[in-house]
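Starting off with a structure, shown below.
Just one protein chain is left out here, and the rest sit where they should.
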Amino acid sequence: MKSTMKSIVFAASLVCASGIAFAADKSWGSGADDVAFQAMLKSGFREKGIAKLTRLDQDATQAFCSDPQLVASKDGAAMAAKIEAENMKTVKWPTDGVWLGSHAAGEALAQSGRGLTSTDTADTPNGGNCYNCHQISKKEISYGTIGPSLYNYGKNRGNGEDALRYAWAKIYNAKASNACSNMPRAGHMGIINEKQIKDLMALLFDPASPVNQ
Amino acid sequence: MGNPMKIRAASKDGVTDVKVLMSHEMETGFRKDASGATIPAWFIAEITAKLNDKVVMQSQWGPSVSKNPFLAFKIKGGQKGDKVVISWVDNKGDTRTDEATVT
Amino acid sequence: MQYGTLNRRALLIRSTATAIAAAIGSMVPTRFAFAAWNKAAFEAKTMADAYKGLGAAQAAESGDIQILASDIAENGAVVPLQAVSKIPGTTQISFLVEKNPNMLAALFDIGPDLLPDVTTRIKMGQTSNIIVLVKAGDKYFTATKEIKVTLGGCGG
Partner (left out) sequence: MMKQPQVIGAVLALIGFAAFTGVIRAEGDNSIESIEKYREALRDGNPAELYEAQGEELWKKKAGPKNASLEACDLGLGAGVTAGAYAQMPRYFKDTDRVQDAESRLLTCMSTLQGIDTAKYVAAAWASPEKDELNALVTFISGESKGVKVTMALDHPKTKVMYELGKRMFYYQGGTHDFSCASCHAQEGMRIRLQELPYLPSQKGAGVAWTSWPAYRVSAGQMWGMQWRLADCFRQQRFPEPIYASDVTVALSTYLAATAAGATMDTPGIKR
């Protein structure tokens, strides 16, 4: 687990290092400039358990997406494209060329919303948080709607290389295709590992998965 | 002794509608604390309701009644100004009695 | 009827036991009021034992029992249940949860001054059938309703 934490810090600093400059001050009302805002952050939070104060440090993607006015601005589209390209570079493809794992393990992972909160421990297995935002298997009626329905995902798209690559990259780093997607960068941030991504891929693509029934 | 209950009793068309909220943990006996030890069951086991001095309702509960229990029942009769008295006893022998006036 | 007689006997035995417990209990004040609690029924781990504890050897399904509850519970920690019996002579209403570790959740004695219409809130560990068991005279009747317990919130 320790190595996962390390990889999170490393991954975050990687994107940070890409160094995109922002003019966040301009987007906010008077009194909410960078200095005042940072002072408020500094005095307002305390570390708790595994949730250290460094979690408040933003990488370039987070900084850009925290400024909706900038995102919607004239330069926003170009900046978003650059951020997407940076994130795409982080995607690690399956090391053995195998795309799909166990759809049953994927379903269990999709159900879980646990892990990495201030009340979790370093040993808490991280969930995928998927049902929080997506409809997936038809059997689970308690699903969120922030993301699109993934029911019949593989059935509708087939198991072609392009479809597999797209879904893998989406799970690994959702910001590679949509700079300010609400979806976490599950692989890039070390929330889940390669095997778990394969399990989620199987949940989406395996013809035997409940998703494709 | 436990915290006071909230009792509402309203009479309408010859029926007194009674609603009660009780303050109690209602611990199931199946949960474990942070150290892994089982938290012993602790729950309201018996409830008695009186209209003025007459027992009108008796109920028995297990630990699967929800925390801070809610109870509603309907008494035949009763009118404005009557007294509804509710008592509970939990499995540790703790008790609590509160009353309300029918409106 | 055979089981009716048995029932009365069982009831007699139980009330004797209760009387003894009460007598002992009167020397131990804190235990006294707790003595009537139907331990056998509440601690039963199978539906059959719970029924036995309640004295219900047989129970017939009845359309005259209404279970008023939402089909879905947003959280299993609090599931509101209301039961209304239209069976004449109803003297007891019990709530049972098929998939709880102990099935019996609550029982209400319906005396002459009470309408057979009671409401409480119970915990459910998972999606399950709720059974309302009604006693009228020597006979027992049931109604069943499935309540889905959903996972809510962010799940963290």
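Note that the chains take the letters A, B and C in the order they are written out, and that residue 1 is the start of every chain.
Quick note on the criterion: a contact is a pair of C-beta atoms (placed from the backbone, for glycine too) under 8 Å apart; a residue touches a chain by one contact, two chains touch by 3 or more.
As the structure is a computational prediction, the values presented were derived from the model and not from experiment.
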Neighbouring displayed chains - absent chain, whole complex: A, B, C
Residue in contact with the excluded chain [from C:Thr46, C:Ser70 or C:Gln126]: C:Ser70
Residue in contact with the excluded chain [from A:Lys170, A:Arg185 or A:Lys198]: A:Arg185
Candidates A:Thr90, A:Ser112 or A:Asn132 - the one touching the absent chain: A:Asn132
Interface with the undisplayed chain - residues on chain B: 3-6, 19-23, 25, 66-68, 70, 72
Those residues of chain C which, in the complete complex, touch the missing chain: 69-75, 77-78, 80, 82, 150-156
Residues from chain A at the interface with the omitted partner, ascending: 8, 28-32, 36-37, 40-41, 43-48, 51-53, 55-58, 61-63, 65-68, 116-119, 129, 131-133, 141-146, 175, 182, 184-185, 189-191
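In this text, only the chains that are shown with their structure count from here on.
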Leader among chain pairs (count of C-beta contacts): B-C
Geometric centre distance via CA averages, chain C-chain B, whole Å: 16
Multi-partner residues of chain A (at least 2 other chains): none
Residues within chain B bordering two or more other chains: none
Partner chain B, residues of chain C touching it in the complex: 30-31, 33-34, 36-38, 42, 77-80, 82, 97, 100-102, 104-109, 111-115, 117-124
Footprint of chain A on chain C - complex, ascending: 72, 148, 150-156
Residues of chain A that touch chain C when the two form their complex: 111-115, 117, 120, 127, 129, 131-132, 141-142
